[in-house]
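This view holds just a subset of the chains, kept in their places.
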C-alpha cells in the first residue's frame, strides 16, 4: 500500500502517469470508477481549492468525500506513549485506525505551527497518520504540497511542452505574514524532478529553504540533467526565465521568533512580480498556488495577463487529484 | 448566461414558470436531470433552511452540493485594484473563477455588515462574484432574498389562488437586534410583481425601506395594476388584509449607529403580530421567512394557527430552488 505524502517518494515516471491520467479526466470527467469508495478529507487549516476540488472530484468518479474540520472533531495527540493529560482528547492511533475502517483514503491538511522548525520539519501529524492508517494517506499540504506540484507541472507542460532544460524561476515575494514554506519546497522538488534549470530567488541567505529540500532538488537536478541555483539578484534571476512561480515564506532562522523577522521581511516588498520584471524573461508563463494577495505578491497586470496560469493551475487540482485518488484507491500500477 | 441575484432582473412570467416547475418537483421529487452537475454553496453567514434545502434539493436531482463556510475558507477582497495588505488573503476574482472551473452554479449568502448602508446597498460581494464567475450565481440572501420570494409566492398562490388585487401586508415587527432589510425588500418586490395591493406598515418613516426598493415596487405595482402604500397605523394596515407577512429590521437612518436606534426600536414592541390584529384582517394567511422569535415577532397563537404558512413556505424553499438550479444549470427558456 502506498501513500502520497511527498513527491520525493515517487518517480518522475509515476508522477507523469498521474498527470497523463489527469488529462484523460479533463477530457472525460465523469465515471463510476470509484463507486462505493469514500475519502475522508481532514482539514486542520482553511482551504478553498483543496476542499472544493477533492469533494467535487470524488463525486465525479462515483466516490464520496467526507469533510472533517478540526473544529468539529477532537484535538489530536501524535506522540507515542504520551500521557494524555493536556488538551488532546484523541490519539492519532485511534483517529487513523478508525477512519481506515470507514474510508478508503484519508487526506490530511495540517500546516506547521510556526513555533519550532526542528520539530515541525518532521511533519509529525501526517507521518503519524501514515504510520497507523490502514488505507492510503494523501497530503493536502503540510510542509510540502505535492498535489499542487502536480497541478503546476500539468499547467507548465500544457504551455511549455517538455520542460527539460527550460528555465524555472521560484521567486520569494513579500507577504505581511510569515507563511509556510510548503509550496516553495514543493516547487523546487517538482521543477527539479522534471528537468527544469531551477533558480531560487530570495532576498538573502536567511530566506533560503531548508537544506533537506535543497539537497533533494540538487539530487533531482543531477539525475535529470537540470540544475539548481540560488541568487539574491532580481535581474539575474528573471533573465531568460520560461516559467516564473511566486511564493512568500518566513525566514527559517527566525522560525518561532517572527517579530524579529517582520521588519526585515518588510524591507523586501520590491520582490513583487511586476510587468517590468516579467519583461526581462523569455516571455515567461507566470503562476502561483492561490490564494494570492494581489499587488503584494504580484501586480494585477501580471496576474491578469494572458501569460498567467493561476486559474488553469487551480483547475488542474481537480484533474490531478482525481487521477491520484483513482491510483491510490485501486492501487494500480503502484 | 443568467444569474439569479434579484427578482428585479426576472419577469413575472419567468418567476411564475419557476414556481410552476417547483410544483412539478413537489409532486415528483426525484430525478437525474442534474446528473454530473455540482453547485458550490458559499456561506458567509449562518443558515438552516437554505443550507439544508439546497443540499438535499441538489441530491434529489442527481446533482452534488459542495458546502463552503467562510470560517473554513479565506477572507475575501472585493475591490478591483486593491493592494491586499489587510486581512483578505484571496481576491474574489480568483475565488469566482476557480469555483467556476469546479462547479456549475455558485450560490452565495453574504449579509451586509451593518456599518455603511451607502456602500452595502451596492451588494459588493455577490456583485463581484457575478462579475467574475463563468457560471450562474444564485443569491442565498444578501440585501435581498429572492429564493425566499419564490417560496412565499408559491405558498401565497397555493392558498389564495390568483394574487392580483388581493391585499398583502408587510408589517415591521420588533426584534432585539437591528436586522437585515433583505427579506422586507424582497417581500415588496415580489408581492408588487404579482399584482398584490401592497401595504407596508412600519412604526415611523425612519423604518421605511430603501428608496431603491420602494421605487421598484411602485413600478411593479403600476405595471401589474396593483398598488403600494405605506402606513404607520396598525389598524388601517391590518383591515381587510389577505396575507400578512412579518419581518423586523433596523432603521436605515441609524445604519451603523445602532446604539442610538435601540431605545427607539424598543418602544415598538407592540407591532407584534397577534390574534387581535389578525382578527381585523380578511381571515388572512400569515407567514414569515424563519427563523422567527416567537412571542416577539408573532405570538404562538398566530404562528401555530391553521392560517400560518411558515412551515409550508420553508418547505417551498426546497421546491423552488430545485426549479431554479435546473433552470440555471441547463439554461433552458432563459
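Labels A and B are assigned to the chains in the order they are written; within every chain, residues are numbered from 1.
Convention: a residue touches a chain if its C-beta (ideal position, glycine included) is under 8 Å from a C-beta of that chain, and two chains touch if they have at least 3 such contacts.
Computed from a prediction, not measured in an experiment: that's the story for all the values here.
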Query = Beyond the 2 copies placed here, what is the full number of copies in the complex?
reply = 3
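As a working rule, only the chains that are shown with their structure count from here on.
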Note = Per the touch rule, the chain B residues reaching chain A in their complex are 36, 38, 40, 64, 66-68, 71-74, 77, 80-85, 88-91, 93-95, 97-99, 101-103
Key: Residue ranges of chain A in contact with chain B within the complex   = 29-30, 43, 46-49, 51-53, 55-56, 59-60, 67, 69, 71, 176, 290-296, 300, 303-304, 310-311, 314-315, 318
